[in-house]
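Pasting a structure here, questions to come.
In this view, the complex is presented without one of its protein chains, the others remaining in place.
Then we have subunit A:
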Amino acid sequence: MRELLQIIFDALSLGSLYALGALGIALIFGVMRLVNFAHGDFIAFCVFAMLWPSIDAAAVVFAGQLPFYLLIPLLLLTGAALSILSEIVVFRRFRNANPATMMIASFALGFVIRHLLLMLFSSRPKSITLWPSLGLPVEFLGAHIPMLQVVTIIITLAVLVILVLFLKRTRYGLEMRAAADNFTMARMLGVRANGVILLAFAISGMLAAAIGLILATNSGTADIGMGANVMLIAFIATVIGGLGSIPGAVAAGFLIGAASVVFQATLPHDARVFRDAFVYGAVIVVLLVRPQGLFAPKSAKQRV
C-alpha cells in the first residue's frame, strides 16, 4: 500500500511535468501549426536566467537569490518575454510557410539559444539550490512523499484549472480555441491573428519557465540539456494525444509519466537504464492501433 502510494505520487508528479511541457507545445501548434523544437531550450534558458553568466564550475547565483514571491513572477516573465521575442523576430515570418520549414526554423532557433547558453555558461552542469525545504518528505498515509512532488502536482492542477477557465470562460480563450480549430475562419470572423498567436507564445513561455523551476528545484543542477528530455517526451505526448488536441496532449503527458514510473518500478534492474526505450516502445504500440492519436480532434482531419 505504501509503495503503491509512492508510485502514484511519482507518476503524478512526473506526469505533471510532461503535461505542462505538452501543453506548451500543443498551444502553439494549435494556433500556428508550428512544432516548436526550441521549447526545450526555452526551458534551459529560464533555468540559466537565475545564474550570472560565468564559465566557472561554481554557479554564481544571481536572480536565484530573490525571495520566491519575486523570483517566480520574474522567471515567468523571462519565459514569456523570450517566447514572444522569438515569435516576433523569427516565427512571424514563417506564418504561411509549410510545416517542415517551420520545424527547421524552430530547431535552428533552439540550436542558437543552446549554444548561446553554452558560450556563456560552459557545458558543465552547475549546482543551484532553490528552496531546500521542498526536498523534505511529508508523511501521507504512511508513505514519505517529497514536498516538491506535492507542490508540483498542486501547481500543475492549478495551472490546468486556470487554463481551462481561461479557455472556456473568457473572450481571449474563446478566440484561441476558435483559432486552434480553424485559423482562417476565425480570422474572417474578426479574431486578431497577432494577438492570439502572441498570447499563445506568452503562455507557452511561462509554462517553460514553470518546468524549468520545477526541474531546477528537483535536481539541484542547471544543465544545458535538461529541457531537451522533457521536450522530447512532450512531443511524443502531443502525437499520441492527437496533434492539435490540447486536452489530449495533457492526458497523454500524464499517461507517459505514469508509464515511465511503472516501467521504472517493474523492470528488472539491468533493464532500468533503458526505461525511456521501453516507454517509446509502448508509444509505438499505441500508434500502431491508433495512428491518429488517442484523442484526435475533428479539425485534424485533412480536408480536401
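Worth pointing out:
Note that in this section contacts are C-beta pairs under 8 Å (C-beta built on N, C-alpha and C of every residue); 3 or more make two chains touch, one makes a residue touch a chain; residues count from 1.
Everything that follows uses one rule, which is that contacts and distances are computed from a predicted model.
Not every chain of the complex appears here, and the one that does not is recorded in UniProt as "Amino acid/amide ABC transporter membrane protein 2 (HAAT family)", selected from "Amino acid/amide ABC transporter membrane protein 2 (HAAT family)", "Oligopeptide transport system permease protein", "Acyl-CoA dehydrogenase family protein" or "PQQ-dependent catabolism-associated beta-propeller protein".
From the set A:I72, A:V90, A:L134 or A:V262, the residue in touch with the chain omitted from the display is A:V90, counting the whole complex. Mapped onto subunit A, the interface with the missing chain covers residues 33, 35, 37, 90, 93-94, 97-101, 103-105, 107-109, 111-112, 115-116, 118-119, 228, 232, 235-236, 238-239, 243, 273-274, 276-277, 280, 283-284, 287-288, 291-293, 300, 302, 304.
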